[in-house]
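Taking it in order: structure first as structure tokens, then the write-up.
With one protein chain withheld, the remaining protein chains of the complex are depicted in position.
The block that comes next holds chain A.
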Amino acid sequence: MANGWSLLVSVIFIAAFCAVAWFASPKGENQTVWRSTLILSAWSCWLMWAITFLAQWHPLIQPQRGDLRPEYNGGPVKGESFF
């Protein structure tokens, strides 16, 4: 579902969002505020997401637990998710 290409896709998505935000911002004296806020928010959020994604892309350590019961095998959500 998610691999290295996600980074590229997300950059394109954010760039597209910024372009839309730039042109679709309501005209008037608050246009600058709209543009700056939307675009800066988009890149801040993307940066944070990208860092989180990169950190887990090639993880160096695996989760370890000593308090699981064998019945838990597979976990409460096996394979499938909410979505």
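Everything that follows uses one rule, which is that a residue touches a chain if its C-beta (ideal position, glycine included) is under 8 Å from a C-beta of that chain, and two chains touch if they have at least 3 such contacts; residues count from 1.
The rule is simple: contacts and distances are computed from a predicted model.
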- [ ] Given the choices "M-phase phosphoprotein 6", "Cytochrome c oxidase subunit 5A, mitochondrial", "non-specific serine/threonine protein kinase" or "V-type proton ATPase subunit a", state the protein name listed in UniProt for the chain not shown.
- [x] "V-type proton ATPase subunit a"
Open item on the list: For review purposes, identify every residue of chain A that touches the missing chain, sorted by number.
Closed with: 1-4, 6, 29-33, 36-37, 40-41, 44-45, 47-49, 51-70, 72-77, 79-83
